[in-house]
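Questions regarding the structure given below will be posed in turn.
A single protein chain has been omitted; all remaining protein chains appear in their positions.
Now for chain A:
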Amino acid sequence: MQTFDLAAQGLRALNQTLHGLNGTTNQTAWEIVNPKGSHAIAVGLDAPIDVTVKGSTGYYCAGMNKQATVRVKGSVGPGVAENMMSGTVIVDGDASQYAGATGRGGLLVIKGNAASRCGISMKGIDIVVHGNIGHMSCFMAQSGNLVVLGDAGDALGDSLYEARLFVRGSVKSLGADCIEKEMRPEHLELLADLLKRGEADHLAKPEEFKRYGSARKLYNFNVDNASAY
């Protein structure tokens, strides 16, 4: 375990050190202390390393992550794991707005609540939230899976493409073109795997969730809707 003191050594030195490992294959464990809400901690990693942040972070923690496992022992600011490609990001606390935005792959786990716009425009990432999510989550989400053990805010899945949304609690309102869909055996199987990987299989069962997806009515321009534009 190598320890990096962010308050003493600075953000640029941290990210340069971690980028120095990009492309390597040796497993390395890192611990970052004194994050003090700093932005852009552990962004752009591209190696199978294990990074633990001991405290809360600011904007864009673990953004663009590839391969690495980043654990945050606190809460994260806006844009955690934004555009993640692969790897795993686990947040023990809450996440601010647009968690996992545009993520293309990998797994984002938030053990507290996520604020508005969670998974906005996601393109393949899997997101598991143990608590609740805020309004406009999964807006224009294209692919990937969102699992929410708690409740969802207003306009869930507005203008959704092919992402699958699983919510256990209530949904305040569904966005345009987002509908509840039948939960088939393959979805229960998928959900069981996501709950397990999201460290939530002891908290919820797949059967307790409802599935939401796209009604696919907004995919093409419909002249009957012309007056709505």
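Quick notes
Just so it is clear, a contact is a pair of C-beta atoms (placed from the backbone, for glycine too) under 8 Å apart; a residue touches a chain by one contact, two chains touch by 3 or more; residues count from 1.
The rule we apply is simple: contacts and distances are computed from a predicted model.
UniProt records the chain missing from this view under the protein name "glutamine--fructose-6-phosphate transaminase (isomerizing)", selected from "glutamine--fructose-6-phosphate transaminase (isomerizing)", "Uptake hydrogenase large subunit", "Oligopeptide transport system permease protein" or "Outer membrane protein beta-barrel domain-containing protein". Contact with the chain that does not appear here is found for just one residue of A:Pro78, A:Gly100 or A:Gly124, A:Pro78. Of the listed positions A:His135, A:Arg164, A:His187 or A:Arg211, the one in contact with the omitted chain in the full complex is A:His135.
Of the listed residues A:Ser56, A:Thr69 or A:Ser121, the one in contact with the hidden chain in the full complex is A:Ser56.
The missing chain lies against chain A, touching residues 36-38, 56-59, 75, 77-78, 94, 96-97, 115-116, 134-135.
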